[in-house]
Structures are given as C-alpha cells and as structure tokens.
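The complex appears here without one of its protein chains, the remainder shown in place.
Residue numbering begins at 1 within each chain, and the chains themselves are lettered A and B in the order written.
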Amino acid sequence: MKKDLHIKIDEITRVEGHGNVVIDVRNGRVKEIKLEIIESPRFFEVMLRGRRYDEAQHIMSRICGICAVSHTSASLKAVEDAMGIRISRQSTLLRKLAFCGETLQSHILHLFFLVFPDFLGEGSIVPILKTHPEIAKKGLELKRLSNEVCAAVAGRHIHPISFFPGGVAYLPKVEELKRLRGLLKASFDDLEYTLELMERMPRREFPNLKAREFVSLKGKGEYAVYGGEPYSSKGSALKTANYSKKIKEYIVPHSAAKHARTSKGTYMVGALARVNNNWRQLGARGRKAAIEAGIRVPAYDPYLNNSAQLVECFQAVEDAISLIDELLDRGLRQEPLAKPKKYGRGVGIVEAPRGTLYHEYAIDRDGLVQSAVCIIPTAQNLRSIEDDMRSLVPAIIDRPREEIRGAIESLVRAYDPCISCSTHMMDVRFE
Amino acid sequence: MKFITKTGLKALVTGLIRDYKVYGTVKKDGFPAYGEITDAKQLVLLQTPTHLSAKGFVFPERETLLRFNMEDGSHKPVVEAADQVIIGLHACDIHAMLLMDRVFAYGAPDANYLARRAKTLVIGTDCMPDEHCFCQSIGTMHATEGFDLFLHQTKNGFAIDVGTKRGAAILRKYTKAVTAAASEIRNMEAFEKKRAGSFKTRLDAPAAALPAIYARSDASPVWDRIGSICYGCGSCNNVCPTCYCFDVRDEPAANLKQGERVRVWDACTLEEFALVAGGHNFRKPRGARLRHRFNRKFRYLTDVFNAPFCVGCGRCIRTCLVNINIAEVTNELIAEDAKRGIIDETVRTKKAER
Partner (left out) sequence: MVLSCENELPEILRQVDIVNFREAMTERHEDYEIAFVEGSISRKEEAHKLRKIRKKARVVVALGACSSTGGLNCLKNRFPMRYLQEEVYGRGAHKKKAFDTDTVRPIDAFIHVDYYIHGCPIPKKEFLSVLTALLMGSVPKITNHPVCVDCKLAGNICVFEKGKTCLGPVTRAGCDAICVTYGGVCWGCRGLVDDPNIGAHTETLKRYGLTADSVMDSFNLYDRCAIKRKR
C-alpha cells in the first residue's frame, strides 16, 4: 500500500473559474485534501450598495455569463419581494421560459464541452469537432436552440435585457415562439441521441456511498426552478424568508469563496439534488430519461449529477413547450411594469443550473440598495466536494497516480462548479 | 379627383397586402412610425411626421451590394428589389423621395436604389404641421408629382389625387372609386386652408435666398455655439429623408473564403466621417461638422440640383436631445446677414410683400 501521495492540480481545467486541488497523504493517512479557490474576489454585493433598485438585476447578472438568467431572476425576486411588487402571470411565464433556455444551455455546455471530452479521451471540444463531428454538431445545435429560446424572450442569453422589476419589458414575436416550439419538439431526438451516447460511455461509480442531504426548491405541480419554496431531503420545506436559519455560510482560509452548511452539516445542491427532491414533479419525458439513465431515488452518487443534468434537459424542453403553449393560448399583451409599493428587505430564491441561488437585499426609502447577500450554488457545494474527495482518495489510493488524478478531476467536474460565481460572498448583518 | 369610403380604403389596403410587401404608418410604442402592414387594421394614417423617414424602404440602412469569393476572385452583384407599397407619406416626404431619385440617378446611376424605386408604389396622405414643421417656408407643402395615389382625408372618406397610371390601376383593381363629390372637395379645401394657417416654425427668408446667405456664414459664431452642445451622434442625419451618405465595407465570412460587400448609412456629423488615411480629419470639431451638414441642405446640393435639400419635415429638430434647431439656426444666419447690411434682393421683395 502506498504510504505517501502528494497531488497538486494547479488551475483545474474545464471548470468555470480558477481552482487548485491539493491532496496530501502521509503514511497512508489523509493529512490534507482541499479545493483552493484562487480566483480574485469580486465584491459584487458591495458594488451593489447605493445603486438604484432597478439597476440591481443588471449589475447582478454580471456575476456570471452562464447563469445570467438565474442571477437576474433571483435579483428581481428579491427586489420585488422587498418592494411589494407583484408581477403578472404573463411575466412569470416569460421568465420561466427564459429559465428553460438557460437550464438547457448550461447543462448542454457542461456535458458536451466539459464532460464528454473525458469519455472520448480528448482534452476539449476542439479535437472532438474533428474526431466525432456528429457528436459535436448535436451539442452545438442544442446549445444554439437554448440560446434562441432565451433570446426570443430576453433579447439574448448572456445578460438578459428585457427583465425589469415589475415584469418583462419586451414581448416575444408570436411567429418566433411558434418556430421555437417546432424546434424544441424536434430536439427530443437530439436529447435521446445524447442519452444513448451517455449510456455507452464508461461510468464512474463512487465508492462507499453514504446518504447525503439534498437542498433545492420544491414546487406544487411544477418542476420548480423559478417558483417553489426551499426544501431539504433531511427535513421539510422551509419558508423563503427564513432560509438563513437553515443555510449558514462560513469562511475557510484556503478559499476566496465561502463554504456553506446546514444545521445537519454538508449538503449538495444542483441537478442531482433537484431530481431527488422533485422526482414526483418530473414530467413524462424527464422521468423516462431518468429511469433510462439509471437514476433511482434516492441517488447519492455525485458522478450521477451529469445524468441528472441530461434528465433536466428533457424536463426543460418539455416545460418550454408547455409554457409556449400557455403563452400562445392566452395571447400576448403589452403590459406596463408593476410599480413598487413599499421598501425594506426581500429574498429571492431560484434554481440556477448549478443549484439553489439566494439573493437578499435591503432597500431604503429612496429605492437604493443598502446591503446585499448572495449565496451561490458552487459555494454551497464546496464543502460537499471536499467531503467526497476525502472519502474517495483512501478508497482508490492503491491505483496509479494518474488514475487518482483523473477520478478527482472528474469528481470536481461532475459538480459543474462555477468558481467565478462563488468568489464574492459577503456577510452582512442587517440593522 | 376620385373618392373612396373608409371601407374602400380597407379594401384597397387588404388587396395590396395580397400582392405586395406593404409598409405604412403605424403606432410603435404609442409613437408615429413606419412599419410593415400585414393587416389593414394596423395602418394608422398619421397627421404628424414619423420618427424616422421612409427612405429606408428604398435605401435600406444596410444592404449587400455584392458577394465575393476570395479563393477564385469571383464576385456577383446583388440587386434585391421586391414589389412594395409605402402608404402614408406626407408631401414633404414625397419631395424628399424625388430628391433622392435625382441623387441616385446622378453620375453613375445606382442600380440597387433605382431597381428598388422602380418597384415601389407611393401612396401619400395629407397632414397637419406640428411645432417643428416648416415645409411651407421651403415650398414642399404640396406634392403634385412623386406619388401614385394621394389620399386627402374628408368627412366621409378620402378624396384621391391619382398621380400615375399604376395608381389608377391599383385603385381600379382593389377598390371601388367614384368621382369625388363637390362637397368632399370643399371639405378637403377647408382642411388645406386650416393647415396653411397652422405653421408655427417659419424661415425668415425664401428658400432661394438661402444658398447665398449660407455662403456668407462660414465664420458665424453660431457654429461654435451649437458645436459645443452637439453630441456628434448622427441622429439628425439618420432621421433625415434626404441624407443619403453611406459607407461601404467588405465583410469576410468566418471561413475566410467568401464574403460580402455591404453598404450602411453614414452620417456627416459623426467624428470619423471626414477621417482619411494618416489620421487626418477635415472636420474634427463638431461645429464644423454641423456647418457642413447645414450647408449640404441649403447650399452645396442646391448648387448641383437647383433645389433645397431640406424639405422642412422637422425630424432633425424633434430627434435632437440638445435642441439644435435647423430652422432657428437658419433664421439666426439670416438675421446676421441682414446686420451685415448685404440685403439680398429676394429678401427685400419678400419683406415688401408682407
């Protein structure tokens, strides 16, 4: 048995942002395992301070180019909660439709650009364009479709334009919605193809699986990403306003991103957490895909997160089609933005592709943001990633060094961390 | 003169939509604008000018002139023109289009413009001036040519001037027109009289005197003053129905094999308009750029085409966020000129008439 092992992966690749992995095993005992977050802190919450309430969504969208719809929406929900703004059914439907686009876009990007290269033995999508052009083409086509769904509603996917406190300032064109509906329906074929592809790929299995806590939104009669209330698999539902009683952030010295825990300890957020918590809310296509992908709830294996992402692609397409149907049935009407009625504190929670995202603001009587807190999905998963590395390494310590390295990198990647997003945590006490 | 009822107009528009691409005046976000009409209900015959002019329908803001292949050096001209109708042009806009016709036929005729223009039917309509309209002072208040049909709104429908055979043909084909009754014509004349008395913006000299006045105004302090508040944003050029400058660019495709030559609207009030190789700029100060633009409207092009190139639509005044007003500036130059003691004959006669 190997006694000593020291691995340092500098700037782990094919994850969003900069992170190092450090593994130090001496005399067969794990001395240190950590995911160092070396990205520069960005201080978004402080940047927001003193800015007008109707600029918040614009500023906070810039936290991330991949999950911009999520940040924009969480920000809007927080502002609308703080200021007593109620948006129309049409606006809710439009925001949800953009969410479908974003979920699809983010998962497809992760699977095709970041995960599949592992399985196909390549370093990136670039050689895959040459070696497996048909796979690359499917990925690019699905990604383009997801972009178009966002663009039809919000103007573009990266940093949505038309979302403002009080509603949505732009009406999509009826013909465009009809066109997208057709493309979405046809895209099930591409998703089925992707599912078969994944089934053929070698699957890693996590050794010594333990039960874990999953946190996500949970809704009634819908697979909640924009609506619903926070829910823990080891407890019950909790009210949006009281989320901070359950979710606690804390600082670790090796990370510019804070870590988070619940009262029970480590928890996981993201696609796998959502599929576990919302199994009953999955639609027909989503559930069928989940079963085919070998997911049986409760499913604790973190490597299964990639399969859960694909399940959510089916779900997003299914939801997008029914949202478009409802919008077309109702008929689109130009509506003025709803006005603020009060000021104070507000919380907005959504399911970003990578997990539950919390924005909480205090807004003063002039409509200026006094303070802000954001809890980012990746920050919530950091503790879980480190815990998983700690149980994974001893189980595979006899394997060759490169294999250990590969297993660790795949593990980190399975969580689909977005490190840039997570490095601007801030603790604010509300006076 | 012919006459159709309101239902008759609806039949005409519905018929046109079947056979042509139809553009017309609509309300966009509650403001007057041109837009595509796919249902006769969308058409709103507006009495005040639209935000942008109609020039884009014959001279698009961006169009492909040719497609080229860099591998074999071949290229193919692109001339795209579809049968189209523009409904709702006011008299000033019709005058503007006639000027554009002369510009694009002058020298080397512009195939793209002329092809598109030949396939365009123009249906004019009457209007009521707002505070910035000054077509009366320019002489573009009435159109006698340049349209296929011209609609005058009367109490019961529309009295129609038929301008061309094509106009008469569409009227016959799509709707039922009768000879206008005397009462309709009286109705129309009463409106015209009211309109003539409604102008709030006037030029203090006849249009014919303006080239000479502008020629003497190069050193006026006006240019520095308006230059100091101008953004150089090009909005006055872009909304103007007679500004026709464009830039031509080659755009290679991502494969670096094919490409397109496109032209896009350019504007003489933009900083880089008069920038040439070596970084020299003939009109760097914003004041110099405005002086150039105003001279183009009242002097340079008048010297070539013997007509003012401003039609008095007032669009550049409405769009300007810092309130630079071409009518006020022109009046200031007229006043400065009068102070210099050089009183032009035409100015004298005009004053005597009053």
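The working rule: contacts are C-beta pairs under 8 Å (C-beta built on N, C-alpha and C of every residue); 3 or more make two chains touch, one makes a residue touch a chain.
No experiment lies behind these values; they were computed from the predicted model shown.
If you put the hidden chain back, the residue from B:Thr25, B:Ser217, B:Asn238 or B:Asn295 that touches it is B:Asn238.
Within the complete assembly, B:Ala253 is the residue of B:Ala105, B:Ala169, B:Ala253 or B:Val304 that touches the hidden chain.
Residue A:Ala169 is the one among A:Leu5, A:Val30, A:Leu120 or A:Ala169 that touches the chain not shown. Per the touch definition above, the residue from B:Asp101, B:Asp224, B:Glu271 or B:Glu328 contacting the chain not shown is B:Glu271. Only one of A:Ile7, A:Val22 or A:Leu129 touches the chain withheld from this view, namely A:Leu129. In the full complex, chain A touches the hidden chain at residues 11, 13-18, 36-38, 40-43, 45-47, 50-52, 55, 58-59, 62, 65, 109, 113-114, 117, 123-126, 129, 133, 136, 140-141, 143-144, 147, 154-159, 161-162, 164, 168-170, 251, 253-256, 258, 424-428. Mapped onto chain B, contacts with the missing chain fall at residues 28-29, 31, 33, 51-52, 56, 61-62, 228-235, 238-239, 249, 251-256, 264-265, 267, 270-272, 286, 319, 321-322.
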